[in-house]
Every structure is written in structure tokens, then in C-alpha cells.
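Complex shown without one protein chain; remaining protein chains in place.
By written order: A, B and C. Residues from 1 in each chain.
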Amino acid sequence: MSYSDIIELRGHIIDSLVLPQIMEEVMDRGGEFVIQQIDVGRRKDEPSYARIQISAPTEELLHLLLDRAQRIGATSDHAEPVSTQPAPRDGVFPEGFYSTTNLDTEVRLGSEWVRVEHPEMDCAVAVDRASGRAWTLALSDIRAGQEVAVGHEGIKVIPLERPRVQPPVFAFMGSNVSSEKPKALLIKEIAGRLQEIRARDGRVILVGGPVLVHTGTRDFVAALIHAGYVNVLFGGNGLATHDVEMAMFGTSLGVSLAEGTPHEGGHEHHLRAINRIRAVGSLKAAVENGLLQNGVMHACVTTNTRFILAGSVRDDGPLPDVVTDMIEAQRLMRAEVHKGVDLVMVLSSMLHGIATGNFLPASVTTVCVDINPAVVTKLADRGSFQAIGLVMDVEGFLRELCGELGLRT
Amino acid sequence: MSYSDIIELRGHIIDSLVLPQIMEEVMDRGGEFVIQQIDVGRRKDEPSYARIQISAPTEELLHLLLDRAQRIGATSDHAEPVSTQPAPRDGVFPEGFYSTTNLDTEVRLGSEWVRVEHPEMDCAVAVDRASGRAWTLALSDIRAGQEVAVGHEGIKVIPLERPRVQPPVFAFMGSNVSSEKPKALLIKEIAGRLQEIRARDGRVILVGGPVLVHTGTRDFVAALIHAGYVNVLFGGNGLATHDVEMAMFGTSLGVSLAEGTPHEGGHEHHLRAINRIRAVGSLKAAVENGLLQNGVMHACVTTNTRFILAGSVRDDGPLPDVVTDMIEAQRLMRAEVHKGVDLVMVLSSMLHGIATGNFLPASVTTVCVDINPAVVTKLADRGSFQAIGLVMDVEGFLRELCGELGLRT
Amino acid sequence: MSYSDIIELRGHIIDSLVLPQIMEEVMDRGGEFVIQQIDVGRRKDEPSYARIQISAPTEELLHLLLDRAQRIGATSDHAEPVSTQPAPRDGVFPEGFYSTTNLDTEVRLGSEWVRVEHPEMDCAVAVDRASGRAWTLALSDIRAGQEVAVGHEGIKVIPLERPRVQPPVFAFMGSNVSSEKPKALLIKEIAGRLQEIRARDGRVILVGGPVLVHTGTRDFVAALIHAGYVNVLFGGNGLATHDVEMAMFGTSLGVSLAEGTPHEGGHEHHLRAINRIRAVGSLKAAVENGLLQNGVMHACVTTNTRFILAGSVRDDGPLPDVVTDMIEAQRLMRAEVHKGVDLVMVLSSMLHGIATGNFLPASVTTVCVDINPAVVTKLADRGSFQAIGLVMDVEGFLRELCGELGLRT
Partner (left out) sequence: MSYSDIIELRGHIIDSLVLPQIMEEVMDRGGEFVIQQIDVGRRKDEPSYARIQISAPTEELLHLLLDRAQRIGATSDHAEPVSTQPAPRDGVFPEGFYSTTNLDTEVRLGSEWVRVEHPEMDCAVAVDRASGRAWTLALSDIRAGQEVAVGHEGIKVIPLERPRVQPPVFAFMGSNVSSEKPKALLIKEIAGRLQEIRARDGRVILVGGPVLVHTGTRDFVAALIHAGYVNVLFGGNGLATHDVEMAMFGTSLGVSLAEGTPHEGGHEHHLRAINRIRAVGSLKAAVENGLLQNGVMHACVTTNTRFILAGSVRDDGPLPDVVTDMIEAQRLMRAEVHKGVDLVMVLSSMLHGIATGNFLPASVTTVCVDINPAVVTKLADRGSFQAIGLVMDVEGFLRELCGELGLRT
């Protein structure tokens, strides 16, 4: 006794690993496959096609195998329209909701395939049949009664394909993580991307941790902002606080960058810095009345660069600009991603880096720099297909990047 | 031209490093000292006394040296009462506020030394002269008009002293971090402490990360809770979500603990688990209606063990029990610490572990277990004077701890 | 103008990634391919076949692409015999020597494909036309005049294939490195392998570092040896010295495992231990005259288990059994590998672990256990196709492994 169904694959299914991955899933989970038809593109620009029968000893396993194949990029050969159900309550999806990947996705409404707006992983697909639109929706944003895709019929994932052209400086689907690679080349490539994006009014998000200030690199970050290479800054209370502490006291967590010796009690300065900003009400007010005169946040305020500071439970203070409610912070960050983003740089920031990664479509190029290889692996491995992970000192990275861009600090 | 003042030191000032640290601070920062009087305790139980003149070329440096000495445990030989000023606005300290350490501290009200309640670092000291009380207050909790200690006159820090008795299994003032130490002994000692604390109705806080579930150790944690060794659980959305996912699907982030192979799409199960809990409204409701039948959160609900789940910006969902506002989460966690705590165990949880450490007096024994040495160093080094850092697999730690405690899973 | 040649692929070329890898190499390096013929196996047990024309704008690039393809597993469609040249001097290969992979390899002698004995990476292939044999030879072992394969004509690499059967507990061609996987399952599987190998008189090599003694796990290792699960022990002066120190003084690097407190000066005991063994002449003599009464080295001596201790420049002493010349040590270790090996366990030993990995054919199953993920990655990633990397405390690993095997300590 065996259950079976037919799937189809189209595109560069061999070198973009769609076919090997599906064969692997089927074999590893105890299923069988029969390749009913396969037409392999003869040259690198010619797409391939395969029709495969997948079978399994139980209906449950077949269902699982089809679901896995669908997420890798297979489609059913008998396209049916997507099913939907209404959300039972605010903040609750219908039980059988389709859980999204971060790949481009389409849903079949009637006889049309409709692109799902704002691909994001771990969301549901909201469907408005009246307007013929579909979009991802996070659990906290669903409202009772909204129609949500269920099952996996009528849903198609578009796999990312290996670039057909040479220079894979940015890795395809792999964690390009190494502390032994020639970094100068990678940084040159990143500088080129930044220039190209700025030239066409694209958008760059920089996600930074407090180490940006500890290591004495805030001047480089400020220079990037002043030069227009950063469109949005994501960070937390730590980044902004240490930046303000540096501006006010010349120290970061109490350590003087000019003299290298610790000043008064580690945490005292940073608490005084927060207190002063709280006293005037906001970072903007502090810049305007001359209390805050340089640094990363000063650069954001004076260039009118959008910044979102998302709080965390370990924050001191926090600064008045910090968004302390996490649902609200996520909505604000997601809204910036939805405006479009061409490049994300995550610099020594695990918490906010992972949060940002959660919102990104797989197609967005990401650069992760951290001195800790484990962090780089974690960030670069989240399914982005155009990722560079650089295991290096963020100070060295930014000095070299600014050098390539001809920026003075 | 030189400025000078006199300080006094009392207690085990040599081996508890109070005197060496002050000498070091003075020399390193360019000051001078003259030891006017020193009486060294002849035996280990006899206290010592020193009166030291500190001088510096500038008034500013003298001020800094006195401030540093005060934080290490020196007192002025001419005790004056503490100065206070009112907070100018809600959430804002007066400019010259005294920033606290996590050591026991006293303030001089009139001619009395009054103990500051709830020692916590990076706070201010609120003073109520009418009732003769003083206590720490976080920046977000100060109300306009409250009197707050300013400067460092009339404030005395009580240094922790090296234990006079043998076996310093728990390290004194040091990061006892090593992956090469015999762990069996340390775990035995921790088991003994847990039994002793339970016997006298003391309080233990367990801070745990999602790895507790990933590594298949949730049964050990649940056993500790059921046996009454845990009084409060601090964690985040990740811990609770993976625990619930495991109860419902037998997977953690989609990996089956029973079979070791990944099930359907990594993140799908955990989102479905969150959705179901949201549908019934709370973890408690899920236990009561049979939806949640085992695990860590189930143990908390059925034993009525307090748990606080503090959100973060990278959360999916989150579960309805998660506190999403960080100020609120800090207040709740701090309140649990203020009820008293004898031992804190931080298990593979950097974010919530650091947050908890921020609230703790230096006198609380802490145990930090993580496979990443950097995390253990960071947690064990936060000025707790009775800390054990164990660089090891949390699964192995809990198996051995439960074994020592005679717990079955 | 373009240069081209034809290659052929046979076997499970899609899911074992032979075809995708070759396509990737060609595209990334700026070549072109035309798939002249492809017959894809319809079911998982049916092999596939492809004939591909590779072309490149320069002869040099074509040569490089053919070389890369050959190393992945492609063969030329026009099989010519292998070319050889004599080694010009002792310890020197002829300039154009073929540098080996660690995969099974064949060379064409006349019209016959001959299996190369002892596949090992970074060697040359010595050919004896008279006897019709071929084998790998390290640089330090070549003698002037020996015939050595040059170029890549007439050489065929047999790619490892993805297992056709379910349970890929041991990873295929991937670094199965994670600290978040359920380890109990993996360890159970390893225990099963050990039992199966012992039952059929197979051979297991254990490579261990000094941490085996530091962490108090030497009893487990000794138990494995006594029970016959280890056929050869590879280690260094550190492992044996700390083991002997423990037997003589109850300390490891001066730390008492029974009491947990450091004894006399860190390094003193271990130097005294070495001195005593040197005084009697060897570990064997020390066991025989009662000087060494327990532990890992004692177990090896009493069970007549072969051990090879390879020195290093940081050694104290060393023990008289340590091989201090590295060429000699490599020859001895390689000889043990050549006797056949079914499983290698590398336990907290980077230096000797990498050395061992260098000698192993890709087909040998390897298990790497270390608390440092970077070490596990480095060891598990060396092209072994049946590797498990476990990021965990080696003490916990061995306790659980011995538990599964029913061994008492």
C-alpha cells in the first residue's frame, strides 16, 4: 500500500539545488520517487524541467514530503486555487494556516497566480479576494475575520537561483564564514555596492551594536551616515547610550578612548548620559540645544536619517527614544523593510541582527561582520542567498570600508 | 600645589583586596598616598584598620580618587550626612546623583548610618528622611520630587570579604571560568546548596534559554520544578515556545528529539504552537484544558511556580504570557529579586541572564552554565563575589545535577 | 576562440552533488558547458549518466576546469593511460605530480583501471608498472627514481555517494555541527557502531587530548580500552603526562580531581611525573614495576593496546615514549591507518586530530567531540563524508557513551 502524487520543477533546478534537495528529503524521510520526465537545460542559461512522482507508505508522510517539496520550490502539476479561512480572533491564525518562507511566493486566486507582497518567514499569507491581493502578516497583526491561506495547495515558492554570471563574491546559499579569507577584496566589493545603491537612490539598513562605540569606530559610522550611505539605522539602547556617553564624557562604558584607561566606575558615565537625555526629552532635543554634539546619533539627527532603537530587558535607563514595547518595535522595523531595502549591514549586533533577519526577504543582500564566528554563522545562515559573513574586528572593517569609499573621519 | 583628603579602611582590607585596589587606583591615576596609620590584624579573624592620606595635583583628580576609594569600601574619616536633591521630573535623576554599586551600602542620615534597601548597580539611592529609610531606585521608576542622594559624602560601601573558612568552591571575586576544571565536584556542591535552600524555604531563581529545550533537557528542568528546587523561572518567548512545541509536536524548532531528524520546515511547528496558545489565551488555560500536558511551563503552572517571560525584538508571536514592554518586564523581575533570593542559576541564557544579573546584589550566589566560554565570562564577571561559571553542555549539567539530587525524569 | 573537451559522469550524480558542483565550478570560473547527453536514473537506486562538453576562453582555464571536474568525479570520455615520471631526488616529487584527494582513486595502467591503495590527501600516486600496483606516497617517503603519476589523464576519482537508505545520523558531506541538536540520539548511534565494529574485529582509533584527564574522564577512556572498544590510541605528551600525574599525585596540572582545589604549583606535579617515568625508562616499565597503577596509559599497557604519542614543540619533558621526530611520528600513525580503520573518534584534540584527519580516506567515519565549535568545524569539515561533530563537553560525551555501552567505571 502506498500513497503518491506528482510534482513539477522548473528553472535551474540542478545547480540551484532544488532537485538534489528534494531527492534528499524524499530519501532521508523514507519515501520513494520516480522521475517521470526530465529535460535538462543544455547550457547554463537554459532552464530545466522535471516531473516527479513522489510516493510514501503513509498518507501523512506523503503529505509531509509534498509540503517539504513545495517549500523548496516544487509545484503541483494540477494547480488548484488557494484555500483560505478567516482568523478566529485578533492575533490568532486559523489552525491550518500556511506558514511562510522568506522566498518569493505566489498564491493562486481563481486561475491567476498572485505575488505575495513582502515575503517574510514565519508569517501567514493574508488574502483579499476582492482586490486580488495577498501579503504576509505577522501573528500579532492579524485581525479577527481576515482571510488567511491554509494548507499548501495553490501556493508556489519561487526558489532563488544561482547567479548565472561569474563573480560570486557574495555567497550563494552558503555561510561564507571564514577568518582566513582575503577580506580586502570582499570589503572592496561591499564599497562598490554601497556606491551603486546610493547612486540609484536605493536603501541601505545598518544594524549596529554597542561595540561600534566601544571599539572607537563611531566616527566611521557617522561618516557613512553623513555621506548618505545609510538610509536607516537599527539598534538598541546600548548603541545610542554609549555613543552619547562618548560625546559627553569621552568614555564608553567608562573607558576613555583617548587615554585607554578606565575612568570613574564603569557604568556611572553611561547612566549620567542617559539621565541627561531623559532630562531634555529626546536625542533630537539634545542635538538641537547643543547637549549632543557628535557621533552616530548626532549624525542621524542632523541628516534626518531614520533610526529605530528597539529596547531589551537588559537595558539601563533607557533613552527616551527607545521603543520599549517589542510588538511596536517590530512593527516599526518591519515598516522600514517594507519600504524596500537593497543591502543590510549587521555590525556586531546579534539581537537586533537576528530580529532584522527575521523581517527580510531571502533576496536581500546581507553583510554580517562580527569578531565572533558563531554570531556570523548564525546571522549569515538564515536563508539569505546573497550573504557575506566576515569574521573580523568591526573597527578594521569600517576603517577599510571608509577608506575604499574615500571618507575622512 | 596639591589637594588631599583622608580616608579610612576597616575589615579584612588586605586579603579582600580593598587596600591593594585603592593603592593601585591612586598610583595608576597619578595620585599619591601616605599611610598615616595601619594596624594589621595578626590572625585571619582579626580585622585591620588603615588611615590614608590621598593627594592629587588637581582638585578634580582628588575628587575622582576619593570617589573610586569610596566605591571600593573606604570611608571618609570625617563622616558628614548624605546630601540629597529632588528629582526634577518623572524618570529623571538630579544631575549629581550617586550611582550605585551592587554592594551593601549605607547612607548617613543625621548621625545614623542607614542600610540602603535592595542593593542594585546603576541605580540612584532614594532617601525618605521622615521614615529614616533609603533604597535603590531605577531611572524609569523615579518620580518628580523624590529625594535622591547626590555626591559621595555620607555614603559608605561595605566591601564583600573573602570567606574566612576553607573551601572556596564558589569563587571569591573572580571569574572561575574554565572548561578544564573537575565539574563533578562543583555540581555536587551546587546540589548541596539547592537542598539546603529548599530545606530552609529559601528562594532560587532559574534563568533559562531556549537551548534547555533544544538539547532535550526540559525533563530535568521540569523535575527540578516539580521537586520544589525552583521558586521563580525567568525566561523569554523562546524557552516557553520551544517547550510548548515539544509538548505538542515532539519537536524543538522542527527537530524531533526522539528521532533526531528534522521534521517539517524548521519554524513551522513553533509558530503553530504559539498560535494554539494564543487561541486559548494563556499557558495556564492551555494546561487546564489539556492542550499542554508536559514540560517546563506545564510544571510551572501545575506547581504554581512563578514565571516571568520577558519579550525581545526577535520574538515570533509571541505567546500571550510574554511581557512585551521592557520597563514592565524589568519591574516584574526586580520585584521577584526584592522578595529575596539565595541562588541564581543562569542556564544558556545570555540576554535574560545579563538582565537578571543587573538586578542582583553582589552577595547573591550565582551559577552560570553555558557551552560558550565568552557567555560564562560575561555573566560570572559582573561583580558577583560568589560565582561559579561552568563551561559545559547544559544537558550534561542538568543530568548530573538531577542525579545528585536523586531526581527521576 | 574557445577550447573545449568532453567529460563523463556516472552514478548518483545529482543528489551526491557531483553534477551541481561541476556546473558551479564551470560557471564561477568563467567557463561554459553543454550537456550533450543526460540519462537520469528514474528511481533512487538507478544510476545516472551525463556527457558534458566544457569549454573555456583560454587553454589554461580549460585545463583548470577539467582538473577540478576530475577531482569531483568526472572522467574523460577518451581514457588514456596515466603518465608517470621518476622522482628526481629522495623526498622530491617530479614537478608535475598529481596531488591526491582523500577519495577512492583509480589509475589507468595500459587498458586496466587499478585502484590506488591507501587513499590519502596531499600525496602523490606511486606506480609500479611491473606489479600493476599503485599507492599513495607522502613527500617525505618518496625515493629517487620511483615512478609517480603526473598530470590528470588516466586518473579517476570515485565520488562518495549519498547513502540510499534512511537514517543519515552520520552526516553526508556536511559539517553536522551544532550545539543545539539532540545529542543522546547521536551518542546511541555511535555506541551501536562501536559494538558492531568490535563484534567483527574491526578497528577503532581514538585520538585524545589532555582535556580527557583534566575533566576527570580518564576512567571512561580506560573503561573503553579495557572493554576492547579502542584498537589504537593517538595522542601527545600532554595526554599521557596528565594521565600519569593523576595516577601518581591525584592531580591534573596540579588540580586535585577529588577535592577540586589546586595543589602545589600548577606545573610541578606533571614535571615530577615525567621525571619518574624517565627514570624507569618507559610507560611499560612503569606499569610493570608498579609505579603506574591506573588510567589511560595503564589500560593501554595492560591490554596491549597500541599507542602512539607524537610530540610537539610545546611539550615539557617529554615522556620517554613520546616520538619526538615528526616525520617518524607521521610514519607510525600512517602505518596504523593503513592497517585499516572503521571509526575514528577525535576527543578534544585539535593538533593530533588534524594530523590524523590528514591520513584518513574520506570513507572513514569520524566522530569529533569538542566544547569549542570552531575545532569541531575544522575537524568535521575535512572532507570526510561520514562525520559527526558534537559540540559538547567530552566528559558528558564519554559518560553517556559508556552508559550506552553498559560500562562501569
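Convention: a residue touches a chain if its C-beta (ideal position, glycine included) is under 8 Å from a C-beta of that chain, and two chains touch if they have at least 3 such contacts.
Since we're looking at a predicted model, the values are computed, not measured.
A.B. asks: Who touches the missing chain here, C:Phe33, C:Phe97, C:Trp135 or C:Tyr229?
C.D. replies: C:Phe97
A.B. asks: So one chain is hidden, and I want to know which residue out of B:Arg29, B:Lys188 or B:His226 touches that hidden chain in the complete assembly.
C.D. replies: For the chain that is not drawn, the touching residue is B:Arg29.
A.B. asks: Tell me where the left-out chain touches chain C, residue by residue.
C.D. replies: Answer for chain C: residues 28-29, 64, 67-68, 71, 88-89, 91-93, 95, 97, 99, 101, 121-122, 139-140, 236, 261, 263-265, 267-268, 271-272, 274-276, 278-279, 310-318, 324-327, 329-330, 333, 351-352, 354-355, 358, 372, 374 touch the chain left out.
A.B. asks: Hey, which chain B residues sit against the chain that's not shown?
C.D. replies: 14-15, 17, 19-20, 23-24, 26-30, 32-36, 38, 40-44, 162, 164-168, 373-374
A.B. asks: Could you please point out the chain A residues that touch the chain left off the display?
C.D. replies: Missing-chain contacts on chain A: residues 167-169, 179-186, 211, 214-216, 253, 255-261, 371, 391-393, 395-396, 399.
Convention: only the chains that are shown with their structure count from here on.
A.B. asks: Where chain A and chain B touch, do the two copies share over half of their residue numbers, giving same, or under half, giving different?
C.D. replies: same
A.B. asks: Can you check how far apart chain A and chain B are, centre to centre, with Cα atoms defining each centre and the answer in Å?
C.D. replies: Distance between chain centres, rounded to whole Å: 33 Å.
A.B. asks: Which residues does chain B have that touch at least 2 chains other than itself?
C.D. replies: 261 - these are the residues of chain B that touch more than one other chain.
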